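What follows is a short report on a single structure.
Just one protein chain is left out here, and the rest sit where they should.
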Amino acid sequence: MEIMQVVSDLVCSKRVVGFNNASLRVLKDLKGKQLVATDPVGVSPGEWVFTASGSAARIAMKDMKMITDLTICGIIDDWYE
Amino acid sequence: MEIMQVVSDLVCSKRVVGFNNASLRVLKDLKGKQLVATDPVGVSPGEWVFTASGSAARIAMKDMKMITDLTICGIIDDWYE
Amino acid sequence: MEIMQVVSDLVCSKRVVGFNNASLRVLKDLKGKQLVATDPVGVSPGEWVFTASGSAARIAMKDMKMITDLTICGIIDDWYE
Amino acid sequence: MEIMQVVSDLVCSKRVVGFNNASLRVLKDLKGKQLVATDPVGVSPGEWVFTASGSAARIAMKDMKMITDLTICGIIDDWYE
Partner (left out) sequence: MEIMQVVSDLVCSKRVVGFNNASLRVLKDLKGKQLVATDPVGVSPGEWVFTASGSAARIAMKDMKMITDLTICGIIDDWYE
C-alpha cells in the first residue's frame, strides 16, 4: 500500500457508469504525483492516508465490479514524512 | 486512477482482433509520457481525463474479454495541474 | 519480489474493515520510498525483508479476501545493499 | 497500452515450457528501456507498436495460460515520437 496526502475532491461531470455513488478524491503521492482514488473512509484535504492498488482496491470497496484501481484504506495518525 | 490529457486518435492499420469497435486514443500522463487507452466516453484532444488501469480498465469497458490495460473513465472539469 | 527495510509500525486509528488482525508495517524500498505492507512474519525495525506485490500479496497472507497489495514474505540474512 | 519500438528478435536457447510457438521480440519503450514481448502480429525491427501488459497481454495472445505479461497489439502508422 502507498502513503498519500489528500488534495481535493474530483470535479467530473461526465464519466462512465460503474462508480455507483463512490466518492472520488485527488491524492498526491510521496513524489508529488497526483492520482484519483475511490474513498470509502471519508477523508478531508490535507490528511495523510494509505491506499491499496489493483484488485485490492476493489476488495477495499467491497465491490469487485467497481471501476477502481486505487482506494483509500485508512487515515494515518501522526505521520512524519 | 491517473490524470491524463488527450493528445490524438491512434492511427493503426494492423492490429490484433479483440478491440471490437473500441476507439483508441493517445494520452499524455502528468510526466509527459504518451500512452494508448480505450475510450468509452468520447473525448477530444486537449481534454483532461482520468483513467483506470489493469483489470479495472476492462470493467470500465463493460467487457472483460477486451484487450485493454488502460481506459478513459471520465472528463475532468476545471482541472488545474 | 522486492527488497525493503522495515521502518516502523503503522499507526492508523481509522481504517476500512478487511485487514482483520493483520499487522501493518511501514517499509522503505531500495530507492528510499516508504510503503505500507501486511506482515505475517513478525519483523522489527531495521530488518531487511523481501515482499510480494499484487495478488501474490494475498497468497502470502493465506487470505484472498484481505485488502493488501504488499506482504512481507521473509527476513533476509546477511544482506549487503 | 504503451508505445514501443521493435529492436530485434530474442535469442534464447533455454527457457521454460509455456510460450508454445509464440515469437518473442525485444522492444524499447519511450524512455529507451528494453523489454521482451510476445508477438501475435508479426513485426519487424524499427517499427512502432503498441503493447498491452498484465493479464491483457494474455487476452491479446488468445491464450490465458501463456506465460506473458507484455504482448504486441498493433503496428502504429505514421508515428511521430
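When the chains are written out, they are named A, B, C and D in that same order, and each has its own residue count from 1.
The working rule: contacts are C-beta pairs under 8 Å (C-beta built on N, C-alpha and C of every residue); 3 or more make two chains touch, one makes a residue touch a chain.
Keep in mind that this is a model prediction, so the values were computed, not measured.
Colleague: Touching the hidden chain in the full complex, which residues of chain D are there? Just list them.
Modeller: 10-16, 18-19, 24, 26, 33-37, 54-55, 57-58, 65-70
Colleague: Please output the residues of chain C touching the missing chain, sorted low to high.
Modeller: With respect to the unshown chain, the touching residues of chain C are 1-3, 30-31, 40-41, 50, 52-56, 59-60, 62, 71, 73-78.
Going forward, only the chains that are shown with their structure count from here on.
Colleague: Using the average of all C-alpha atoms in each chain as its centre, how far is it in Å between chain B and chain C?
Modeller: Spacing between the chain centres: roughly 32 Å.
Colleague: Of all the residues in chain B, which ones touch at least 2 other chains?
Modeller: Chain B, residues with two or more chain partners: 54-55.
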